[in-house]
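Omission of a single protein chain aside, the complex is shown with its protein chains in their original locations.
As written, the chain order gives the labels A, B, C, D and E, with residue 1 at the start of each chain.
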Amino acid sequence: MLTQALLIALLAGLAGIDLYVGLTHFHRPVVLGGLVGLIMGDFTTGLITGGTLELIWMGMVPLAGAQPPNVVIGGIIGTAFAIITRQDPKTAVGIAIPFAIAVQGLITLLFTLFSPMMQKVDAFAKAGNYKGIEKINYFGATNYFLVSAIVAFLPIYFGSGAASHIVSAVPQWVLSGLSVAGGIMPAIGFAILLKIMLKKEYIMFFIVGFVLVAYLNMTTLAIALIGLAIALYDYHVNKNKTENYKNIANGDEMADGI
Amino acid sequence: MLTQALLIALLAGLAGIDLYVGLTHFHRPVVLGGLVGLIMGDFTTGLITGGTLELIWMGMVPLAGAQPPNVVIGGIIGTAFAIITRQDPKTAVGIAIPFAIAVQGLITLLFTLFSPMMQKVDAFAKAGNYKGIEKINYFGATNYFLVSAIVAFLPIYFGSGAASHIVSAVPQWVLSGLSVAGGIMPAIGFAILLKIMLKKEYIMFFIVGFVLVAYLNMTTLAIALIGLAIALYDYHVNKNKTENYKNIANGDEMADGI
Amino acid sequence: MLTQALLIALLAGLAGIDLYVGLTHFHRPVVLGGLVGLIMGDFTTGLITGGTLELIWMGMVPLAGAQPPNVVIGGIIGTAFAIITRQDPKTAVGIAIPFAIAVQGLITLLFTLFSPMMQKVDAFAKAGNYKGIEKINYFGATNYFLVSAIVAFLPIYFGSGAASHIVSAVPQWVLSGLSVAGGIMPAIGFAILLKIMLKKEYIMFFIVGFVLVAYLNMTTLAIALIGLAIALYDYHVNKNKTENYKNIANGDEMADGI
Amino acid sequence: MASNVPYTFENQTEAAGLSRHELNILAFRSLMLQASFNYERMQAAGWLYSIIPALRKIHKNKHDFNRSLQDHSEFFNTHPFLVTFIIGVVLAMEEKKMSRDAIRAIKIALMGPLGGIGDALFFLTLLPITAGIGASLAVQGNIAGPIVFLLAFNVVHFGAVFGLIHVGYGTGVKAVTKLKASMKYISRGASIVGLTVVGGLIAAFVNFKITYVWSMGKTNIKVQEGILDKIMPAMIPLAYTLLMYWLLKKGWSPIWLIVTTVVIGLLGALSGVM
Amino acid sequence: MASNVPYTFENQTEAAGLSRHELNILAFRSLMLQASFNYERMQAAGWLYSIIPALRKIHKNKHDFNRSLQDHSEFFNTHPFLVTFIIGVVLAMEEKKMSRDAIRAIKIALMGPLGGIGDALFFLTLLPITAGIGASLAVQGNIAGPIVFLLAFNVVHFGAVFGLIHVGYGTGVKAVTKLKASMKYISRGASIVGLTVVGGLIAAFVNFKITYVWSMGKTNIKVQEGILDKIMPAMIPLAYTLLMYWLLKKGWSPIWLIVTTVVIGLLGALSGVM
Partner (left out) sequence: MASNVPYTFENQTEAAGLSRHELNILAFRSLMLQASFNYERMQAAGWLYSIIPALRKIHKNKHDFNRSLQDHSEFFNTHPFLVTFIIGVVLAMEEKKMSRDAIRAIKIALMGPLGGIGDALFFLTLLPITAGIGASLAVQGNIAGPIVFLLAFNVVHFGAVFGLIHVGYGTGVKAVTKLKASMKYISRGASIVGLTVVGGLIAAFVNFKITYVWSMGKTNIKVQEGILDKIMPAMIPLAYTLLMYWLLKKGWSPIWLIVTTVVIGLLGALSGVM
C-alpha cells in the first residue's frame, strides 16, 4: 500500500504542477484515470472512471484566478476509490467531491498566503537580483506539488477502510450537498470573467450567446463561430466608419469600401 | 338556477370590466374556471376546464383596439357548460366558441357606437366640467358590465336543456367553422400592430422573429431577448455614429467610443 | 428495343438541351422518371424511381460553369435500368452513377473544346454578320442534343444484358466510389461560387449560414430569409451613414433617418 | 405639428411639484384608461380621467385649465401598463408651463412605441408565460394555478403602473429636452423588439391549418404536413396576416376583417378544407 | 476600366424606344443564353444572340452596329433567369447612345452579383423546394409530382425572365446614374444573401461522410458519429469545399478538381473509409 500511495502522491504532485505550470493538461481526469489505474493494478477501470469524471467536470477550469473544485485531487481520489471499493464510477464521484472542494479551498488559501512574497520580488527587482526572482517561482511550483501530493497520499495510504469509514460517517446530505455545490461552482468563474469583460455596451452579445445555448442547445464551438461572425461584422462597420471620417476630414470622396 | 345564473352574471360583469378596466386579468379562463366551478358546485371540474381553455386561447388579447373572440364569455360559458353537461373540456370549448365570437362582435359594435360620446367630452372640456368627463368614463365601464352580465346570464338561466338544444340544432360545421375562425382571429390583431409599427426599414426584424419561431420553435421570451439584443446593438451603432458626427463637426478627434 | 432506344435517345437529347437552353427543368429526374417509364412500358416504376433519384441529387446543379454529375443521363439511365432489371430504385442509382460522371466529364470537355469557336464570333461581329453568330448558337445547342442522345442510346440499345454484364464486371468498389464522388461533387460548384463572391469582408455571413444549417438543420429558404434580413439591415446602416456624410458635408443638421 | 393659433398659458408661473402620494393616485386612476374606449379617440377620455386631479392642481387659472382639458381630449392610445410613464412626463411638462406643442409632440412620440412594445411584452410574452404555468397547474386540478398566475402577472403589472409614473415624472422634470432627443432611439429600439416579437407571434399564435388530405388513387397526401410545411412552416398564418395588413392599408375596417375571417372559417369547415 | 481608344457612335441620335412586344422577344431569345457556353467567354455568344434584334433596331449605322456587336462579344456570365434584367438596362443605355465604357461597366457590375444570387435563390432554394415536393409526391406513384414541380418552378422562372426585362428597361431609361450609385449596395446585399446561403448549402448538400468504424479490442467507435460530428457537424464537407476553394485560387482548373474528387471517392470506397 505504501508504494502505491507514494506513486499516487508523485502522480498527484506532478499533475498539481501541470494544473498551473506547463498546462499540458495531463492533469485532467481523462488522462489521470488510466494512470491511477496502472498504479492500482486495474487499468481499464481507471480509464473508464477517468472518462466518466471528465464528462461531469468539463466546465471546471480556473478562470481569471477563480478556482473551481480541484479536478486533480477529484480525479485521482475518485478513480482510486472506484478501484479499491469496486464501486460504480458515478458513486466514486460522490466520494471524490469533498476532497475536490477541500483542495479548492486550500489552493485559494495558498494564492492568498503567497501574496506577501511579492514584497520580496520588489526587493529583488530593485537590486537586479534576477536569480532571486527565479527562485521564488521554483518555490511556488514546489508548493503545488506538495499540496497535491500530500492530500492525495493520506487517504490512499490509510486505505479504503479508513476512508470509506470516514466517508460513511459523513451524512449523505453533506456528500450530495457538496456535489450540488460543485456543479454550481463554475458560476463563480463566469462571474469573474463577466466582471472583467462585461461593459454596458456588450450586454447584447452576452444575451445572444445565452439564448442560443439555453434554447437551441448549440455547442460552444457553434457559439464561438456566431460570436466571431458578429465581431467581424462589427469590425467592418466600425472600420468603414472611421475611414469615411478620415476621408471627409481630408475632403476626399467617399471610400469605395462601403 | 336563478341564483346561480345571477351569480354567474355578476362574475361575468366584473370580469367584463376587468378585461378593459383594472386589468388584473382575473378575467382569464385560468382564473374564471375555478370561480365558475365554485358557483356551479364543482370546483375541480371548473378549474380544469378553465386551464384547458386558457391553453387554447393564449394569443387572444386585445391589440391596438382589435378585439379577438371574447375570452370572458368564452371562459364562463365554456366552463359552465362543461359542468352542466358533464362533457369533456375540449367539447365545452366547441359550445363556447359561438358565444365568444358573438360577444367579440358586440364589443366591436359598442366601441363604434361609443364614438359620438366624444362630442360630449369636447363640450365638457371646453366648459371645464371635469365631473362630466368622469361620469362618461363611469358610464363606459358600466356598459362593459352589462354586456357581459346579460350575455352570460341568459344561456345559464334558460338552462343546459335549452342551450344544448339550440347548440345541437346548429349544424356541426358551423361550430367547427367558428372554432377555426377563432384560431385565425389573432392575425387581425397582429395585422393592426403591423400597420402601426411596420416601416420599410424594420422589415428585417420582422423576418428574423418569424424565422426563429417558425423554424426553431423558439418561445416568445427567447424572441424578445433576441430582439432586445438587436435593438441594443443597433442603438450603440447609431449612437456612436452621432457622437462621431458631432466630433467631426467640432473638429475634435475621434471619440473613444467606437 | 430499337424503337425504345430511339425514343429514349430523343428524350435524352431534348433534356440535354433543356439543361442549358430553355431551362424549364423538365430535365430533372422527377420529371424524366415518368417519361422514361412511359417509353419503357412501366409508368409507375419510372415515376417512383425518378422521385427517388431527385431526392438524392438535389444539390446537383451547374454553378458558375462547374458541372456536377450529369442528372439527365443519370436520371434516364437510372430509371431505364430500374425498369429493365426490376431492381429497387436505390440500386438503380448505383448503376446510373458511372454514366452520370462520365457525361459530366464529356460536357466539361465540350465546354473546353468550344472555346476556339469564340474566334469565329469575333470575326462575325467585326463583319456585322449577325446571322453567323446565331448559327454558332444553334450549333452549340445541337451538340448538347447529340452528346446526351448518343450516351443514352447505347446502353439501352445494347440492352440490359450487355449493360448489366458490363456493370457486373466493374468491381463493386468502383461503383460505390463513383457514388461517393458524386455526393462530394457539389463542393466544387460551391468552391467556384466562393471564388467569385467571397471577399474577406463577407466571411461572417458565410459562417452564419454554415452554422445555422450545420447545427440547427435550417432549410435553405430559412437561411435565405436570414441572409435577406441581414442584408437589409446592413443596407440601412450603410445608407444612413452615407446620407449623414452628405448632410455634414453640406452643413445640414442630422438626417431624420437615423 | 403645431396648432394654428399657438396658445400660451395666462399663468406662466411654474406650479408646485406633485407629491409621491398624488402621483400614486394618478397611477390608480389610470386603471380606468380604457373605460370609455371607442374607435374615434380610443383612450382619450380615459387619459383625461387619469390626469384630472393633477391638471386641477397645476392650472388654478380657469382658462388655462379648460384649455388643458381640451388639449388632452385628443386621440390617444397606448399600452395601459405603460401609460403612467407618459403621464409622469407630460405632467412634469405641464407643471413647468412648457409650450403646448412640445407637450403634444412628446405625448404622440411616446404613445405609439409604448403601445406596440407593451402589447408585445405584456400581453404576448408575460401573459402566455404566467397564464401558461397557471394553466398547467390548473389542468391537474391544482388550486395554485390561478393563484400563482394572478400573483406573478400582477406583480409585474402593478409594478409597472405604480413604478413608471415616478420614473416618468423624474425624467420629465430633469430632462425633457434630452428625452426628446433620445425619443428617436427609444422609438426605434422599441420598434425593433416589437417587430421581432410580432414576427414570431404570428408563427406561434395564428392557428390556421389545412386539414385537407389529397387523394389520388392509392396515394394520400396531407396537404399541411406533406406540402405546405415543407415549403415553409407557418406559411399560411404569415400569408393571412399579411393579407389582413394589406387590406387594412387599403382602408378596410377591422370589423370587416373579423366578418371575413368568420366567413372563411365557416367555408373552410363546410368544405372540409380546414 | 476604359478601352484605349474610346469609341463614340457615329450616329449620336437617340434611337426610338423598344416596344413591350420587342422586349418580350428578347426575353424569349435569352433562353438560348447558354447555347454556346464555353470556358473562354462562357455566355458571351448567347448574350449576343439574345440582343441582336434590338441592336439592329437601335444602330442603323453599320459601323455603330458592328462596333456594338464586338463590344458585346466580351466575356459574360450571369444567372440565366436574371439575365433579362441586365438586357433591359443595357439596351436602355444603348438606345440613348451612352458611352461604351458606362455600358460595359454596368454590365460587369451587374453580372457577378446576379450570377451568385441567382444560383443561390433559384438553383439552390427554389429548385430543391419545388423538386422536393414533386419528388415526395412522385415516390408515392402520384402523377401530380412532376406536374406540380414543373408548374411551380416555371411560374417563377418565366415570371422572372419575362418580368425582369421590363423592370430593367424601365430602370435603365429612368435612372442609369442612380442605378450605378446604388450598384454598390445591391452588389453588397446580394453578396450577403448569397454567401449566407452558400454557407448553409455546403452543410446541406455536400455529402461527404466517413463510414469507417474504429475498432480497438471490444470497442467500436463510429468515426463520423462518435468523433467528427462531435467536433462539428458537416466539418468534412466544409473542409473539402475550402480545400477546393484554395486549389482554385492556386490556379487549379475545375476539371482537375473533378478528377481529384473522383479519385478520392474511388480510394475512399476501396479502402472502406468512406
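What we mean here is this: a contact is a pair of C-beta atoms (placed from the backbone, for glycine too) under 8 Å apart; a residue touches a chain by one contact, two chains touch by 3 or more.
Remember, it's a predicted structure, so these values are computed and weren't measured experimentally.
Checked against the hidden chain, the listed residues D:Ile143, D:Val213 or D:Val263 yield one contact partner: D:Ile143. From the options A:Met1, A:Val21, A:Leu146 or A:Ala162, the residue with contact to the unseen chain in the full assembly is A:Val21. Contact between chain D and the absent chain runs through residues 129, 132-133, 136-137, 140-144.
Contact between chain E and the absent chain runs through residues 214, 216-219, 221, 226-227, 230-231. Touch with the hidden chain on the side of chain A covers residues 20-26, 28, 30-31, 33-34, 43-44, 47-48, 50-52, 54-55, 58-59, 61-67, 101, 104-105, 108, 111-118, 121-122, 124-128, 130, 133-134, 136-141, 144, 173-174, 176-188, 190-199, 202, 205-215, 218-221, 223-224, 226-228, 230-232, 234-235, 238-239.
Note that only the chains that are shown with their structure count from here on.
Separating the CA-averaged centres of chain D and chain E is a span of 47 Å. The geometric centre of chain B is 52 Å away from that of chain C, both derived from CA atoms.
Residue positions of chain A touching 2 or more other chains, listed in rising order: 216, 219, 222, 237, 241, 248, 258.
Multi-chain contact residues, meaning those touching two or more other chains, occur in chain D at positions 231-232.
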